[in-house]
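The block underneath contains the structure these notes are about, expressed in structure tokens.
With one protein chain held back, the other chains of the complex are shown just where they sit.
Each chain carries a letter (A and B) given by its place in the written order, and its residues are counted from 1.
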Amino acid sequence: MTKKLSLLLSVVIISALLLAACGTPAATEAPVATDAPAAATEAPAATEAAAEPVTITWWHITTKDPGLTEFQKMADDYMAMHPNVTIELTILENEAFKTKLTTVMQSGEVPDIFQSWGQGGMIEQVNAGLLKDITADLEGEWGDSLGALDAFAVDGKSYGVPWDMGAVTFWYNKDLFAQAGVEVPTTWSEFLTVCETLKAAGITPISVGAGDKWPGMHIWAYLVSRIGGAEAFSAAAASGDARTGSFEDEAFVQAGYELKKLVDGGYFQEGFLGATHDDMNATFGNGKAAMELGGQWSPSVQAANSADTLGVKNLGMFNFPAVEGGVGLMTDIVGGGNGFAIGKDAPAEAIDFVKYLTNLENQKIVASTGMGIPVAKGASESIADPNMVMVADAVANSTYYQLYFDQVLPSAMGSIINDAVQKIFAGTATPEEVAAEIEAGFLAQ
Amino acid sequence: MQSIIPTPRWMRKTVPRFFQYLLLTITTILIFVPIVILLFGSVKTTGQMYSHPYSIPNPPNWDNIIKILSTPSFWGMMKNSLIVMVSTTGLTVFLCALVSFVFARLEFRGKNWIFNLFTVGLMFPINVAILPVYFILRQLEQFGINMIDSLMGVILVQTAFQLSGNIMILRGFFTAVPKELQDAAYIDGCTNFDFFWRILLPLVKPSLAAIAALIMIASWNDLLVPLVVLNSDKLWTLPLGTMQFQGQYSQDLAIVSAFVALSSIPTIIFYFFAEKQIVAGLTAGAVKG
Partner (left out) sequence: MQSNPAQEKNFYQKASGLSRKTKDRMVIILFLFPALIIFLLFVIYPIFRSAYYSTFDWKGLGEATNNIGLENYRKILIDTVFQKSVVNVVIIIVLSLAIQLPAAIILSTMVARDLPGRALFRTIFFLPYVLSEVNAAIMWMLLYNPDPERGFINGILVALGLNTVNWLADMNIVLFAVFVVLTWKYFGFHMLLYLTGLQNIPTEIEEAARMDGANSFQSFWYITLPLLSGTIKTSVQMSVLGSIQQFILVWVMTKGGPVNASEVMATYMYRFGFVRFQFGYGSAVAIIMFLICVIFSLLYRRLTNKPDYLTGL
């Protein structure tokens, strides 16, 4: 008896598993048959209602406060105002976000609203037909109220909007500068002298996280921009007939040599080649290095990662110095920021919600809480954090705003440039070789 | 468990014992250093963690732990992780036992071929396969089987990728059970199923516990599958929860440490119980011929 019972039991378990596990015809037909009448009766009822229920999916990467809470609040407020709208948030850490978005997109799916850095990566998504053209929605008041829209436009059509636009600048420890008796440099040769003097005084001149690659890459990018101006990069980055330059042009090679001077001079902290962005900020924040090239986010990371916040007590900022003989000005800025792209199947409510997200009131919240540097006109006055104000001023007064190279170029290029430039830090390739590697990578795109 | 068989050769044992303990102690220290840093870190601030990771936290900062334990989402994620872990482990152990029994105890045409097919899973790990796997989940979704944004999807994918290695391990242990036992059972009138269910499984309980422990850990720590499959944070598992403290530009290392330390506790407890099973037969020499 028990034998038979246990055999029967196992048969039941296994068949249950089978039904659950695989798409056998029996399993798929059943729900269709029973759902159909139910759906048929519900449908008319739904259309009779004033507003059809709409669900919007929104993926963002602001995992930490203040942004986390503020975004949630904006979504909640919008849902309260529009009871038919449900916003489903998925909040992911940056790398996890990229992995998930990639996986989902290759199967043809796309969230309605999602974090985007515009340009390069976005162009590919546009070409694959995954994004929604919102040019018409942006015409008029909404579009006029925002700056930096170009970063989210491809061939004159908009597919998203920015909500934060920052920049990378030098942060320095005023106490250490005073200790070594140096002033803020305005030219590259002054900068090198400052480094040398600091080093002679036993102070590590620059903290850099070359292990994460991108923090080191910014130094090179700024040098390119200072030496070759806006022209060198845009000539190399253009495609087709518009391409008049190359990544092997003089500006890129010379940038490599100037960067090499910093490496050869021993101006970086011990073990910089393996250091992460968090490490580099811990070093600076603890007052163990005098300078660091970082974005508007840096001061908060420096403070968070240091025990005694020695490095940020007396924090200063200066623009990347001009390189003698270079075309670029000291007031040119390299920066970029965050925005939201609109997925191809996004309902009209999604666009309306993004409009709400980027209205002046919410942009002022972005400014006042220190979430970022707002793009809506008139919102930047609300920035409370003095460090952020410095960056916002540098952006506002910039003679040219160079978008981060990896945001402009096709999505693979960021990684190619990062890998190539790391070789200068490691001393395993000459600047010519590095330039050639980047060029080859670009041509392969 | 702790009883030592009295030995007349105690003199011969003392000296090797000393070296054994020396080696074990050194290994223990090596193993503990990172773990102690994790535990220290969980009661520090992130600044202290980055700046003086190996100093003793004085005074300890309990805020991290209080903060985590007092958020409802932590307990939600704990629940989801438990559901996924228990289901994946149960399902995988069950399926692996069935398959391993067939491979270890029955003869049929194409047996080697199918066994080889199963070992292929060891050669194509989930982090390589994730794109096509998601594609399939989406296809199933279109058939009306809810896989995306559902714990079921996570459980099935985890199970699929746990099968190969554990079938391989378990088949070995099944084969080690003496053939005579099976013959005797058949003489007594047992069917295959009886033998499997009533004789073999109880005998290899320690082996089942061993693979259960391995599956539990893999499932509990899995980040990729839940990340890709789950959208709504109500369904998130603990490893996804770590993301709350990792920003675009930095991560709160101290609170991450606290989160990880707290979320590891259940696995350590489960392992502890599984280990009791695994080693139950060790001193006795359980499965004898």
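In this section, contacts are C-beta pairs under 8 Å (C-beta built on N, C-alpha and C of every residue); 3 or more make two chains touch, one makes a residue touch a chain.
Since this is a predicted model, take the numbers as computed values, not measurements.
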Missing-chain contact, candidates A:Ser225, A:Asn338 or A:Gln422, resolves to A:Gln422
Identified contact with the non-displayed chain, of B:Val43, B:Met77 or B:Val157
B:Val157
Out of B:Met168, B:Ile215, B:Leu235 or B:Ile255, which is the one that touches the chain we can't see?
B:Met168
Touching the missing chain, which residues of chain A?
10-11, 14, 17-18, 21-22, 98-99, 102, 105-106, 108, 121, 124-125, 127-130, 210-213, 269-276, 279, 282-283, 288, 411-412, 415-416, 419, 422-423, 425-426, 428-429
Residues of chain B in contact with the chain not shown
1-2, 4-5, 9, 12, 16-17, 20, 23-24, 27-28, 30-35, 37-38, 41, 49-54, 95-96, 98-99, 101-104, 106-108, 114-115, 117-125, 127-129, 131-133, 135-136, 156-157, 159-161, 163-165, 167-169, 171-173, 175-176, 179, 183, 186-187, 189-193, 206-207, 210, 213-214, 217, 221, 223, 239, 242, 253, 256, 260, 264, 267-268, 271-272, 275, 278-279, 281-289
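Methods note: only the chains that are shown with their structure count from here on.
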Approximately how many whole Å separate the CA-defined centres of chain A and chain B?
36
State the interface residues of chain B toward chain A in the complex, per the touch definition above.
45-48, 50-52, 91, 130-131, 134-135, 138-140, 143-145, 152, 156, 191, 193-194, 197, 223-224, 227-228, 231-233, 240, 242-253
Which residues of chain A touch chain B in their complex?
3, 6-7, 10, 17, 20-21, 23, 27-28, 31-32, 57, 61-64, 68, 88-94, 96, 99-100, 102-104, 106-107, 109, 277-279, 281-282, 285-286, 295, 297-298, 300-301, 303-309, 338
